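Then we have chain A:
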Amino acid sequence: MFFTLFKKELFIEFRTKEVVLSMLIFGLSIILAFAFSSNVSKVIVANYAPGMFWVMILFVTTLGVHRSFSYEKEFDAFSLLVGSPIDRGMIYLAKWLSGSIFLTIMEAIIVIPFFKFLLIELPSNFLLFSMTSILINLAIMSVAILVAGIAMRASLSEVLVPILFFPLVSPVIIAATKITSGILSNDPYQLWQIWLLIVVSVIVIFVLAGYTLFDFITEE
Partner candidate 1 sequence: MQPFFKNRTNSLILFLVIFFLFLNIYNIIYNTPMVPDQHWAQKIFYVHVPSAWVGFLSYFIVMIAGIMFFIKNNNFWDNVGLAAAEIGTIFISLVLITGPIWATPIWGKPWIWEPRLTTTLILFLIYIGYFMMRSFGGHAERVKRYAASLGIIAFLDVPIIFVSVQFWAPEIQSHPQVEMANQPPGILGAFLISLSIFTLLYILMLKYRIYVIQLKNKVIHHV
Partner candidate 2 sequence: MFNFFNYFIAVYLIVFGSVIFWFGYQYILELKLLKTQSINHNKEMG
């Protein structure tokens, strides 16, 4: 059952490419805004780069998650989905994992423009950066999908999703910035391992909560 839902998410995205593309374009616009607002030809933003990266990901996730849920809103496919006799927590899991995959794909592409346009050196330990970023994406998505499940059917969903999402995800952002800046400055693992622990706890807590609550959230 889970795999059917999961494959459906991936197939829709593979066909339309809406979510990843819109996230990419939005990400590029944000990078542009960062470049202009920080006067990047004269100012070295390497210190702020980790934070800026994850702020960009926050905005992009808000957009992507909104897009991902709006499919269901459009043709009221949600009621059909919800009416079927499945474990509705599976919907959460499918959206969480597929969303994380889309976010990772988008990040993999946006990393190069991010570092090049902001005139920062590419990280030397790219593998470590990628692996921790995948973990962070999972954490961000676990919160985002849960919030979107709650807020998407509201009338002001474009406003409500960010307002609910940003404060709830703040520990992940703190942790993400600490991890990334630790990796970029080649700090030893011990220095930032506690942040990894925080990211993993967020994943565990929110996935459990999401799986349990989605049943109640999507009742009609």
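Selection rule: all candidates are chains of the complex that A comes from, given by their letters.
Here is the rule we use: contacts are C-beta pairs under 8 Å (C-beta built on N, C-alpha and C of every residue); 3 or more make two chains touch, one makes a residue touch a chain; residues count from 1.
This is a predicted model, so every value here is computed, not measured.
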item: Options 1 or 2: the chain contacting chain A in this complex; value: 1
item: Contacting residues of chain A [partner candidate 1, same complex]; value: 146, 150-151, 153-156, 159-160, 163-164, 166-168, 170-171, 174-175, 178, 194-195, 198, 201-202, 205-206, 209, 213, 216-217, 219-220
